[in-house]
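For this view, one protein chain was removed and the others were kept in their places.
Per-chain residue numbering starts at 1, and chain names A, B and C are given in the order in which the chains are listed.
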Amino acid sequence: MRSKVVSSFAEAVSGIEDGSSILVAGFGEPGTPHNLIGALYEQGARDLTLIANGAGGPRGDGVTTTGDLVAAKRVRRVLLAFTASTHPSRQTELERLHEAGGIEAQITPQGTLAERIRAGGAGIPAFYTPAGVGTEVAEGKEQRTFGGRSYLLEEAITAGYALLRCWKADTFGNLVFRRAQRNFNPIMATAADCTIVEAEEVVEAGALDPDVIHTPGIFVERVVSIPQAGGRLRVLPLMPASASARSS
Amino acid sequence: MRSKVVSSFAEAVSGIEDGSSILVAGFGEPGTPHNLIGALYEQGARDLTLIANGAGGPRGDGVTTTGDLVAAKRVRRVLLAFTASTHPSRQTELERLHEAGGIEAQITPQGTLAERIRAGGAGIPAFYTPAGVGTEVAEGKEQRTFGGRSYLLEEAITAGYALLRCWKADTFGNLVFRRAQRNFNPIMATAADCTIVEAEEVVEAGALDPDVIHTPGIFVERVVSIPQAGGRLRVLPLMPASASARSS
Amino acid sequence: MSGAGKRLTRDLMAARVAAEFGDGWIVNLGVGIPTRCSDFVPEDRTVVFHAENGVIGYGRNATIEEATPYVVNGGAQPVLLTPLASIVHHADAFAIIRRGLLDAAVLGAYEGAVNGDFANWRISGRKGGGIGGAMDLATGAKRVFLLLEHTTRDGRPRLLERCSLPLTASGVVTLIMTDLGLFEPTGDSFRLREIAPGFTVDEVQRLTVAPLVPAPDLREVTV
Partner (left out) sequence: MSGAGKRLTRDLMAARVAAEFGDGWIVNLGVGIPTRCSDFVPEDRTVVFHAENGVIGYGRNATIEEATPYVVNGGAQPVLLTPLASIVHHADAFAIIRRGLLDAAVLGAYEGAVNGDFANWRISGRKGGGIGGAMDLATGAKRVFLLLEHTTRDGRPRLLERCSLPLTASGVVTLIMTDLGLFEPTGDSFRLREIAPGFTVDEVQRLTVAPLVPAPDLREVTV
């Protein structure tokens, strides 16, 4: 069987064509494949569709985000739970492009987004969910009653590629995530034709306990070791202005 | 917070009323809550609805199965992927009762059963699946086309109780399954109002790594330690008549 | 704008909401002020905090020294885990929400109305927005608490007869905490349960575009 391990981020994202749809994992910093996003930025593919929780603005610290891809006008369409910053006073490049008509931006409730991706990875073409009933999100969607309650019909999402980040991967592509790293990663792995993973550590097949593997290797096409490929290992999350953080 | 750990199997199944619907986990022997099934048999509740993969016949080795509950006419209705033995020459008590009209037996594809339980535990009232299109299973069900392919509408399953077996539980009800024990256990945990677990070992909350927990404790109401309650710990699966087994 | 009153701090607002949590509750905290609530759980209670990213059983916010790249809350900020913690993926995190397991969701908002409607995902004149998990939480949680400043930066009231912005959900809000007090939407008015020290009911009413009905046992906000 061919090895799934590739030696560079460039090799990991090779072949991603113009016009591709790409699932990008991560929620805040944990589980975000910054090194693969950076390699995709270098690789040059255009006219992309990005499906993710949000598209962060450029960070300005050398870490490339999907916001950088948007700002470079490489993205034709986004499907996100956040198309605007959570701080309304700060406007992102995505918002400016969206308002100017330079990008198609679709917004969806986060749980619906997650379940649509899970459905795509589970061969379920469509399902009903209560989120969004009675709101703008319901416009144009089939509404149906089960047990006296209203639900919206939502369709599955699949994509050509998924970019993931994990804690440990084995050479067969079995993946383990650490803590909040997990988020969208396991479901996105199932919904893409080609799932590409940056791993903080790559071990031999058989080294991971089968009971602790979160994503079976059968869902994974390419694995790259962050340290061996010379990538950025730690990206710290943003600190809050909260009581305990201040008190330290 | 009240402890979830109870000291006997009888206490674990106390309060299960006549007429209850019960999800029973297990696929073959692994993950089957034999001790809880035995306690339910002793407890006396009647007119039950059982939802499970199958209802094994009485084993005759002192281990109580759902087949014993059926044979004792304590079950009004079953929803299973197997209502008959996989060996057509052997007829189970369930089959005899079913043919005599003494029990209502509904059969469903196993993947549809699993997904309906998962949907019940996920607040999804209904979904579409391809399994069973063009067969007797499709009769009376809504059929719909997505992307040129036909699917059936299937509705969620929830139940009053779930009986589970796990490898390790903590006092908060976080559960870890070992290997093939997992099967229906994690999804049934999510779909019941009251989830009851027999555990091969009970440890303090905090002793299990959060990353290896398969079922969060928020889904679990009662935990009983098999060794502390004097239950049967090991039930070996059936051996096949296959090459390697014979060769030993 | 007001007399002797001093608006409540964000920490005080968060602490007052946290005092509502019952022992054993499962609670989701939204982006912004709500995520502070996990720092203020009364010591006699165990609260299981749930985040959209699948982190279940987290506790207080981490200090800079304690922060890791691995454990964050629904606001993507570093927190600590408790001994009850477990992790699920994003779809399962929302399965928990839709299943109805959350005793409460505490959400930030731009507007809340007497009929229990609220709006927290798109501001006026913008094209995009940030729905995040709010619509799922609003329809799934047993109780929806809003935690917001009583007025906008330029002084416009956020507690209204009817929401003017696109709704997040209808008729679901059970409690609203602002920097002026604690309010319950009752259908045609807000019941004022607690008021910020130094403020009068009239002062708060002037900053609220809906009838305010002081509770018989109205008292000052305390934690």
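Keep in mind that, in the parts below, a residue touches a chain if its C-beta (ideal position, glycine included) is under 8 Å from a C-beta of that chain, and two chains touch if they have at least 3 such contacts.
All figures in this text were calculated on a predicted structure; none of them were measured in a lab.
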Going by the whole complex, the chain not shown touches A, B
Answer key for B:T66, B:T129 or B:T158 versus the chain not shown reads B:T129
Sole touch to the unshown chain from B:R118, B:K168 or B:R222: residue B:R118
Sole touch to the unshown chain from A:G15, A:P58, A:G160 or A:P216: residue A:P216
Contact residues on subunit B toward the hidden chain run 27-30, 54, 81-86, 88, 94-95, 98-99, 105, 107-112, 114-115, 117-118, 129-137, 177-187, 214, 234-240, 242-245, 247-248
Residues on subunit A facing the left-out chain by the touch rule are 1-2, 121-124, 172, 174, 190, 204-206, 210-211, 213, 215-219
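The rule is short, and it goes like this: only the chains that are shown with their structure count from here on.
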If you tally C-beta contacts across A-C and across B-C, the winner is A-C
The distance between the C-alpha centres of subunit A and subunit B, rounded to whole Å, is 34
Taking each chain's centre as the mean of its CA atoms, subunit A sits from subunit C at a distance in Å of 27
Multi-chain touching residues of subunit A, meaning two or more other chains, are 115, 129-130, 177-179, 182
The positions of subunit C in contact with two or more other chains are 81, 87-88, 91, 94-95, 97-98, 140
